[in-house]
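Reviewing the structure listed below.
Removed: one protein chain of the complex. Kept in place: all other protein chains.
And then chain A:
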């Protein structure tokens, strides 16, 4: 079912980067920022040509030099720009971190096509689990630098953009998994997935197990918890609703004017 829909999603993923981010990074004039997803009109990409080429070259230096100005400087040089050009990036090191976040998120959209061909992924929840794991695997080359990146992301000036990127990621995962719900669970699903993803990511920074299988287990335990908590909360809600309704009916039958 998913394949045509997903390939369209992948093509215009830029447009799923909503609100704050795209507004921040929009180069010059030419902007009509949308707050909804359009299949037919991809919006402005999050990076321009100059910053994309500098950051792409700098990204190769991250495993060795971390998300640092030095990596950006070396990247600028590799891309053929003079040293001063790295000062053009508005957020310094954070630009490089954001490049990682955006690039991995875009990679996930491309990857999802072959990932979701697998028939064993029957339910939306299974697909979400598979996509989240795939996104975590995207961190493996730089995971030894990720703690310092998290510290930079948590700085007050960068926090809004970091959170917006996290929100965009969980939104993308639910979207790619084919979730079409438009009830209030839209919010809880995304909030829960953001929480699960970020705690798994944190777990992963200290995971020394081969091919991060402990992180994988951690992720599945958390997703399982969310589902069982979600189920319990739903059941409790239903019980409370029924009891209140019945109570009101009993009172009415006794002649109380409600």
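The definition used in the following text is that a contact is a pair of C-beta atoms (placed from the backbone, for glycine too) under 8 Å apart; a residue touches a chain by one contact, two chains touch by 3 or more; residues count from 1.
Assume contacts and distances are computed from a predicted model.
Asker: The complex has one chain missing from view, so what does its UniProt entry call it, picking from "Origin recognition complex subunit 2", "2-methoxy-6-polyprenyl-1,4-benzoquinol methylase, mitochondrial", "Small ribosomal subunit protein uS7 domain-containing protein" or "Protein SDA1"?
Answerer: "2-methoxy-6-polyprenyl-1,4-benzoquinol methylase, mitochondrial"
Asker: Spell out the interface residues on chain A facing the chain that's missing from view.
Answerer: Here the touching residues of chain A are 24-29, 48-51, 69-70, 73-74, 76-77, 80-91.
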